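The complex appears here minus one protein chain, its other protein chains still in place.
Naming follows writing order (A and B), and every chain is counted from residue 1.
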Amino acid sequence: MKVIALLTDFGIQDIYAGVMKGVIWGICPDAQIADLTHEIPPQDVTAGALALWGAFKFFPKGTVFCAVVDPGVGTNRRAIAIQTREHFFVGPDNGLLWWAVSESEIVKCVELRNQTYFLPSVSQTFHGRDIFAPISAHIANGVPLEEFGPDLEVSELVKLPPLKAESSEQVIRAKVIHIDRFGNAITNLRYEDFVKWVSGQRAWTATIGGVRFNSLNSSYAEVPAGEPLLLFNSYGLLEVAVNQGNAAEQIGIRKGDVLEIWTERRDEK
Amino acid sequence: MKVIALLTDFGIQDIYAGVMKGVIWGICPDAQIADLTHEIPPQDVTAGALALWGAFKFFPKGTVFCAVVDPGVGTNRRAIAIQTREHFFVGPDNGLLWWAVSESEIVKCVELRNQTYFLPSVSQTFHGRDIFAPISAHIANGVPLEEFGPDLEVSELVKLPPLKAESSEQVIRAKVIHIDRFGNAITNLRYEDFVKWVSGQRAWTATIGGVRFNSLNSSYAEVPAGEPLLLFNSYGLLEVAVNQGNAAEQIGIRKGDVLEIWTERRDEK
Partner (left out) sequence: MKVIALLTDFGIQDIYAGVMKGVIWGICPDAQIADLTHEIPPQDVTAGALALWGAFKFFPKGTVFCAVVDPGVGTNRRAIAIQTREHFFVGPDNGLLWWAVSESEIVKCVELRNQTYFLPSVSQTFHGRDIFAPISAHIANGVPLEEFGPDLEVSELVKLPPLKAESSEQVIRAKVIHIDRFGNAITNLRYEDFVKWVSGQRAWTATIGGVRFNSLNSSYAEVPAGEPLLLFNSYGLLEVAVNQGNAAEQIGIRKGDVLEIWTERRDEK
């Protein structure tokens, strides 16, 4: 099985993503190539990291993730490959791979230095084509990571802040980190963190954009069409949604906004 | 041959469609996966049904269509799989599959109940990933439909109104059901129905948005650039187009508008 999954900010109106497939099939003709998405907002490393984190668990063992959101292309930022117990990750060392690999058992990290495995001529503007695609294809072909360059310690990798909401005894501040196509506002509050905070089954009130919630739903259709709701979504993150509607537009939520969840004591004051 | 064709309203800026491919290749590593489109307008079951109808005939025998436009996800709407003489169709039982299967010879319908063939943990918000993708992959692997759940009668399926224009002796009312990328306005009038109505070669006048037509063309380029025309398109549906232009913008046509075709008697009055 040779699956290579691409995640970039290249968009689809240009040929950049398509060219990467040509390079890959020139090296590994039987690779199955999945487009995770090429519509990460230009140079938004955090959005790319979230998408990769949400997706990687659903891919088969051995999948190579080739991720390119790379504002530092052409600088001395490192190019890296990481092998985990289940998968491989290839991309720039700018945090893009971090949320996915930090929840995996990391087996090996290397810096990509051995030009034998790059395209013969490497541009300074398109490493997706010249370095990351060919390395991903060579990994799919079974080339071991030590071939590509020197080992890196995990401690040396560029990291992002943890994917986790701020919280105290009284309040959770869940930040909206993504608005999806349906207008669902996805926050950085994880189900397991909420469960721990709410233990003892205390009552709570959540507010965002003037809308107040006191309970969770488990599916969109549990509320009437057009009504807002709060649920933990298919990735285990708290999401503000509107049944058959667009929560972001209707409630006026934007990326970066914060949903606050208070224990009931706040209202008792 | 194992072709799985995906049709959803998930868009391509999110990872939802990409994740379905990961799930499919985890179960059926050699499936060829085609994206029919992921840009069905959110929750527009009719638009999805039209797209599936227009596409399915051009896919090889044995193709599995995995279609997900699913406003009722998480409710008790049924999840179904349908085997026709040539193809397989998997999706929610909300009419999405109806136009395609109603023009095929249906061999078997089942309700998807056997969780053995779902992902181990099924969310209430993303059955595309948790139910429809894995079932499609198992079908591609040759698992027979009876494995997935109890039989359904065709009469039990949720249906859409037939894909057909209203007509009387005097007039056909062809509804615009889709505007494509080129601005072509596609109606629900089928070629065979028009031929029957017009038999005896009577003259007619068609009007929409103040533009009048008295004849059909067979290609865009039969009229000068910038001029409107009427033709039966590559799916056999009546279409209003502008040669090298955008009919919807130029004539002011929107989805839901009606093109009326009158016998000449109207003008004789």
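The definition used in the following text is that a residue touches a chain if its C-beta (ideal position, glycine included) is under 8 Å from a C-beta of that chain, and two chains touch if they have at least 3 such contacts.
Predicted, not measured: the structure shown is a model, and the values here were computed from it.
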From A:Gly11, A:Gly62, A:Gly209 or A:Gly236, residue that would touch the chain that is not displayed: A:Gly11
Residue of A:Gly22, A:Pro144 or A:Gly252 in touch with the missing chain, whole complex considered: A:Gly22
Touching residues (missing chain, whole complex) on subunit A: 9-16, 18-19, 21-23, 25-26, 29, 33, 42-43, 71-75, 123-126, 129-130
Touching residues on subunit B - with respect to the absent chain: 1, 3, 5, 7, 12, 32, 34-39, 51, 54-55, 58-60, 63, 180-182, 218-222, 231, 233-234, 244, 246
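Assume only the chains that are shown with their structure count from here on.
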Approximate Å spacing (C-alpha centroids) for the pair subunit A, subunit B: 32
